[in-house]
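Below you will find the structure I want to go over with you.
With one protein chain held back, the other chains of the complex are shown just where they sit.
Order of writing sets the labels: A, B and C. Residues in every chain begin at 1.
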């Protein structure tokens, strides 16, 4: 059943993501208090609400449109850096949804890559800069490798979620060169980046939503 | 030796008053914190400094001019209600200093009365309004009675200081109808009025300066 | 522990403040004889001069309103303290003119005493001065005798109205009449939420529990009509507007001035949220808000709170409020 995904299964995946993100609201804000301005949880909850609200009012039942609308709604949440980053992730994903045909693991990986590419247009941050990029890059690499290796979507997402968690964890000892945490220099060390954490939750949510 | 006072003895009396007022700076501010804005001690210290500074720079050695200058300097201290009230007290005293001749107990009482009359031009407060008037009125009555009864200045001031203390004490149970304390209604009860207290210190200081 | 304020020697607060203010606005104001803030370029002597007095610590009031179209001079006392009569009479001598001087005093006992003494001296010297006392605080009740009602932020629009009338060449009696017109149709109520530190003593000027507010608080921390549990912005605004509007004689059909004057720490964000409700309430009563003032006009250091002020206007007062002015803290084109 995880050989392909469609509108309904993606809706379930995204709903799971939204719920998990909301469950982590306070935790994410606490992480942001240590290195930033303490509002990442609030921001993420707004994005989660935007996902849920867009799904609820979508009448098209078309995945391409749904993802684009989620992206636009996420960008409209006025939630600091989070809105454009998450917003462009979904808008970029939409751009790669094929007009016709089923979405298999390779197509799914391409959709994710397209989202990440659009997200990364917002920032010059690379791996090692103590941002959500530290989660996204290894997670995407794992998903692509699994897809290339012939695994199904659930297996690929399982590998991706595992890599995402490691990526988020890796930010702990870094100095920040992007995001507000860069302002505090050495004091950022020892704290996990909030955006890296919320992205890891996103990958886990996608996986769990498909299970 | 207390049958008459002259420039030098008044200088000693006023210096004693100034020192006693300054010693009570914190106490007076604390009293004012309970019912007003907590600055009567600061105000009184400024008046005391004005007294001392005026005495120091006086070259006339004329009591009339000295008292007028003290009044003007006290009024210039910008210290809330205290400056005009204490300032006019001294200016009014100056007005009754005789051009010629010694100041005996009757003349001294007249000088004090003139000062008090000028002070009272500033306010409609009467005895019972929880202000310095509650000190001044009984103190002056005692001085005038003693003078009329043939006592000398020190004896009159001793009676005056005693009446002043009682007057100040009497403000404790009053409601205020003048001064900032009127704004707090019933909450003023149980607190002695700061201005009534500083005036009692003034009468005691005049007495002690003559001893 | 040092006070958490940017100050030097606490005794030098007022002179340093005045020097800084006059340096920053040297095109508009100058400092004369230590404590008198005057217009940099004096108004024509044929016109009535407007003078006020009051303690420092309430910035931008009162000296922030010296300038073309508003005050000619203000005499500044020390923090929260009236200036002494000697400085006041000195300012009157500087402004002496046949057209006369309107002398605006806020009803606080120290100011009134200094004002009265200076007025007496001015009369003796043949200086033509007319005094007007502001007393629009309704905390003790709108009907108590004038002597018991403090002058709060309402002096600021009164300066504007009187200043504009003087600029227009009106006589002293006319300027006085227009000032009295707004004076008799205005009301203020203050509310405090958090205390302020007296910048000289370092002490808190009052106490208030963590969940309480006090409506009626005075400008120097004098207690008001009693503390109560905190209300929301809308509840506070409505509760106060219900008292202020009728006390300013504002009724349905009236054009009104509505002012939210921040006390210090209350943010402009909060002031606009409060204003929003007060405005809606007034309009729902059938009044038309034709002039609004929201911001810090007369502060109490970094106190949290605000004053709500209203005045009933007519065409003349409305036009005077809109007339040009160039005081540092009230510029109208």
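Everything that follows uses one rule, which is that a contact is a pair of C-beta atoms (placed from the backbone, for glycine too) under 8 Å apart; a residue touches a chain by one contact, two chains touch by 3 or more.
For clarity, every value in this text was computed on a predicted model and none was experimentally measured.
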Touched by the hidden chain, restricted to displayed chains: A, C
From C:74, C:236 or C:307, residue that would touch the chain that is not displayed: C:236
Omitted-chain contact residue, chosen from C:90, C:254 or C:270: C:270
Contact with the hidden chain (one of A:16, A:54 or A:88): A:88
Residues of chain A in contact with the chain not shown: 29, 33, 36-39, 42-43, 72, 75-85, 87-88, 122-124, 178-180, 182-184, 187
Contact footprint on chain C, counting only the chain that is left out: 1-2, 4-8, 13, 16-17, 19-21, 23-25, 56-57, 59-60, 64, 193-194, 199, 210-211, 230, 232-234, 236-237, 264-276, 279-280, 289, 292, 294-296, 299, 301-302, 304, 306, 324, 326, 329, 331-333
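Criterion: only the chains that are shown with their structure count from here on.
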Chain contact graph, described as a line, ring, star, complete graph or other shape: other
Longest centre-to-centre distance from chain A, chain (CA-based): B
Separation of chain B from chain C, taking each centre as the mean of its C-alpha atoms, in whole Å: 33
Chain centre separation in whole Å, for chain B relative to chain A (CA means): 78
